[in-house]
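Left out: one protein chain. Kept in place: all the others.
So that you can tell them apart, the chains are marked A and B in the order they are listed, and the count of residues begins at 1 in each.
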Amino acid sequence: MTIAAKLDELGISLPEAAAPVASYVPIVDVNGFAHVSGQLPFRNGKLITGQLGADLDVEDGMDAARLCGLMILAQLQAADLIEHVDRIVKLGAFVNSTADFIDQPKVANGASDLMFEVFGERGRHARAAVGVPALPLGAAVEVDAIIAITA
Amino acid sequence: MTIAAKLDELGISLPEAAAPVASYVPIVDVNGFAHVSGQLPFRNGKLITGQLGADLDVEDGMDAARLCGLMILAQLQAADLIEHVDRIVKLGAFVNSTADFIDQPKVANGASDLMFEVFGERGRHARAAVGVPALPLGAAVEVDAIIAITA
Partner (left out) sequence: MTIAAKLDELGISLPEAAAPVASYVPIVDVNGFAHVSGQLPFRNGKLITGQLGADLDVEDGMDAARLCGLMILAQLQAADLIEHVDRIVKLGAFVNSTADFIDQPKVANGASDLMFEVFGERGRHARAAVGVPALPLGAAVEVDAIIAITA
């Protein structure tokens, strides 16, 4: 089954891939690994902003992390790599957090669960989830990725 | 000398590898690199919590970073990779820090020194050490790793 068909089956439609800005690009694919830039959570083109522990609760955060994951998939699709994923290797989840918010793993599951839904066993990845005090444009979550690409 | 023998010689006993949670896994080993998920500092099953610059001093932090390093080794052992380490490539050390705590490198040395003790020259790695305002479950330190595995 192609990933396109799997996304259809799951009723997932990918967002438009965010355009490259300045001197960096969304993905670099070299030596068997695609490194995906940190993606922000957009819904219908609108950024999800706010801080976990203040403006947002865990459910909001999981939802934002899932949106970051969808943008990672959108970038893979735009780069014609989504059908060539050998393994989701690593996700880095940066959660906009107050000092007393400690549920970063639950928030990051929004992105992690998506990868398993879409890619099955190939979607099981290593992960680091940490709190940060501030993110680009006030985003709630940022997620980057390392993905093994089939030769 | 095997790493098992080296650990014995150093009097180091590894903790039980923390179980995988949700849709992510402790290690993904593909294309010559093992990516290890961010590991937290456990002693006898109890998490070391707190913030550097507030509850904890540099010695506490180094100790916590070393415990993260031991958990990285425990994950390598559980994945049957510990005797196949070609090189510790990179450690990422996230130190739970107040805004005025600036000794993240000293804290991270707790993990770095362990890698050199156990693997010798193969244990010398690149590293990034940064402060963060919050970590999963209130952990004091989180360390992830990239490790080259022999073919």
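The definition used in the following text is that contacts are C-beta pairs under 8 Å (C-beta built on N, C-alpha and C of every residue); 3 or more make two chains touch, one makes a residue touch a chain.
Being a predicted model, the structure only gives us computed values, none of them experimental.
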Which listed residue (A:Leu7, A:Ile27, A:Leu52 or A:Ala74) would be found touching the missing chain in the intact complex? A:Ile27
Out of A:Leu7, A:Leu52, A:Ala111 or A:Leu135, only one touches the absent chain, namely A:Leu135
Under the stated touch rule, tell me which residues of chain B contact the chain that is not displayed. 31-33, 53, 86-91, 97-105, 108-109, 112-113, 115-116, 123-133, 146, 148
With the missing chain put back, which residues of chain A would touch it? List them for me. 21-28, 30-31, 33, 35-38, 51, 92, 94, 132-138, 142, 144
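Following the convention adopted for this analysis, only the chains that are shown with their structure count from here on.
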Enter the angle, 0 to 180° in steps of 5, of the rotation superposing CA atoms of chain A on those of chain B. 120
Distance-wise, how many Å sit between the C-alpha centres of chain A and chain B, to the nearest whole number? 24
